[in-house]
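Sharing a structure here in structure tokens format.
For this view, one protein chain was removed and the others were kept in their places.
The block that comes next holds chain A.
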Amino acid sequence: MRVVTTQNTAHPVLIFWIIAGWIGFCLLPWYGVEDFWTFEWLVDGWPFDDDHAPAAVLLGMGQKLWLAPLIPPLILPLFALGRPKSDPMHGALLIVAGAFGLAWLVAQGFGIGLRGFTFDWLTAMFGELDDRQFGMGYGAMITASAFLFLFTQGIAARGAVNGDVFVVGAIGFVIAIVTAFVFFPIAKMLFAAFVTEEGGYSSQVFLSKFLNDRLWGLGCLSGARCGAAWNSLFLAIAVGFATTILGLAFALVVTRSGFRYKRALRALTVLPIITPPFVIGLALILLFGLSGSVTVFFADLLGIRPTRWLYGFTGIFIAQVLAFTPIAFLVLIGVVEGVSPSMEEAAQTLRANRWQTFRTVSLPLMRPGLANAFLLGFIESMADFGNPLVLGGNFDVLSTEIFFAIVGAQYDQGRAAVLAMVLLFFTLSAFYAQRMWLGKKSYTTVTGKGDAGVHPLMPKGLAIPVLVTALTWALFTIVVYVMIVYGSVVELWGVNNSLTLKHYVTAFRVQMGEDGIRWTGAAWDSFWTTIIIAAVAAPLTAAVGLVTAYLLTRQSFAGKNAFEFGTMLSFAIPGTVIGVSYILAFNVPPIEITGTGIILVVSFIFRNMPVGVRAGIASMSQLDRSLDESSLTLGANSWQTFRRVILPLLRPAILAALVYSFVRAMTAISAVIFLVSAEYDMATSYIIGRVENNDYGLAIAYSTALIFVMLAAVGLLQLLVGRVQIGRRTQHGTETTT
């Protein structure tokens, strides 16, 4: 009986989206004229006021007639309701309705803008349009989503991905948002590479900017300077290797050594990513610069002149390794923990010694982690902008060149676009190199079977160098951070070293007034905005990232490779380019969100999502598919499987994604500079303003405060997410919960 009912009555999800489409069209304000979160429209003349009217009412009043073709695709799915899923017409109806509705929505959105027709040929064809439209509001958004999901349900009904509604819907959703918020703005920006001075398009322009000596010069082989492209590439490879090795060393110390202060070490590795930009650079200058304490000390000791040795490749390398090792660690820790002890025990039973076990079993199983860690280090180094700016000396890299092509004295967005393309090309190459190296081997180690082993300790010959490396680096990190805290409590760092708390008072003063607490400190406004935006962005980022990772590892569909690269795109492009491309794309309808908090949240989601994707992929490729299959066999659908089986096993990846996106939302700078507005100012842009004003004390005090806030947040997240319970014995031999 039950089987028959599911066959004949429509899927509740289908009904839901049909209703949503109609609500979006008939009830909610079609255009978004005011801030997204204000609900003034409810009392301000809705539903008949022009600004807040739903599409149906507008049509009824004889306005915005180009919305009328949306009605048939809204009606069409109703006919699908009556048909069983097995009827080919069911799927066909939904596909046609969804595809046409979505296409028309997009076409009219781009075709008709704030000043009538956006394209000259439309005006030529239909004459001057005496009307205009604003950006999409709630109504348009919900109707668009409804069309999208009707379309994906149609495809699922036709049997794509085994007719799995959740998977097809998720794929459609991720493709749609990545297209809208990654491909679209970046494409818009990159077109500038072909624009001539007269405003036309020409590949000549591209070539002349591309074949430039400042980009590809090989002077460094003969003592002069190399082009920015080679510099960036060389630096990124070096940083990628160094961070991966250091990250692995830390992960091994934490999971496979008898080292006593593991927890402290673990906390320490998180410090650099929660540090706002420029702070590390400044600390390094005060330690190792021309007048830095360490440089001066050694110069006196050896009786030589202090030099500017820090500036250039060396300085950027040190700062980037310091800053990006934690990311490698976050990716690797999950993978190193996930390697099944049973396999290692099996190797040992077969008389392999510890070193052999490590080299032939453990290390190869960590390859997905190593590859992903390297890729992230490489990309981060390529896109990093703050460290090269402060420590670069005359060592030009792509990211700074791009920034100054846009905001510098050249005013050459075309050059920025060309440089961005070169950078993207390197990233793409690294991405494919990583895939080649991983090959098609299986790295599955977490199966559903009993797996109650204990990780063997590292072999001695390895343990000592690993421990020494990790501890030296940890010590270095501690010194840098002690310097930073010290810098926040002195009058003027490097000049007047008397202790004071005045910087904290200026930034975070709280006064008790008659009307309660008054937050009179200079930093509070940007502080609260930053916290709220970061708190909103982090869970969304993690969710989008992990769902994407799930699709990429667990499902196969056409265009998967391109899809995977697309998700990495926004991460690989320097923030400056993202910032400008977001203004270019989202300052005009159909999606008009500049000046709002939404654009900040959106930019953070798509900029930081790749870390969630990478961490998710690395962890998920360790989980045996038999886990999914047994869940599916027992009658769960793919959503339930994802939610109940995969997700709990992914806790380290979830934590990594959450922590990373929260923290990056609080410390990102280059994209944010273009997207902040008076109402939504962010901490980092405030800090940079202080630095420009020589207010180092206040800037460092604010940064230090942010570091503590983030530490607290990371701890809290760790508690909330909880630890993964793979059901292994602990090192002491007691059972953990299974």
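Throughout what follows, contacts are C-beta pairs under 8 Å (C-beta built on N, C-alpha and C of every residue); 3 or more make two chains touch, one makes a residue touch a chain; residues count from 1.
Going forward, contacts and distances are computed from a predicted model.
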| item | value |
| --- | --- |
| UniProt protein name of the chain not shown, from "Iron(III) transport system substrate-binding protein", "sulfate adenylyltransferase", "Vacuolar-type H+-ATPase subunit F/Vma7" or "MFS transporter" | "Iron(III) transport system substrate-binding protein" |
| Given A:V580, A:I598, A:V611 or A:V663, the one touching the chain that is not displayed | A:V580 |
| Of A:L350, A:A409, A:L499 or A:A562, the residue in touch with the unshown chain | A:A409 |
| Options A:V676, A:I700 or A:A713, residue touching the unrepresented chain | A:V676 |
| Chain A residues touching the omitted chain (full complex) | 33-34, 40, 44-45, 49-51, 113-115, 132, 134, 214, 223-224, 285-286, 289-291, 308, 311, 389, 392-394, 400, 403-404, 406-411, 413, 491-492, 494-496, 580, 583-584, 587-588, 592, 594-595, 673-674, 676-679, 681, 686, 689-690, 692-695 |
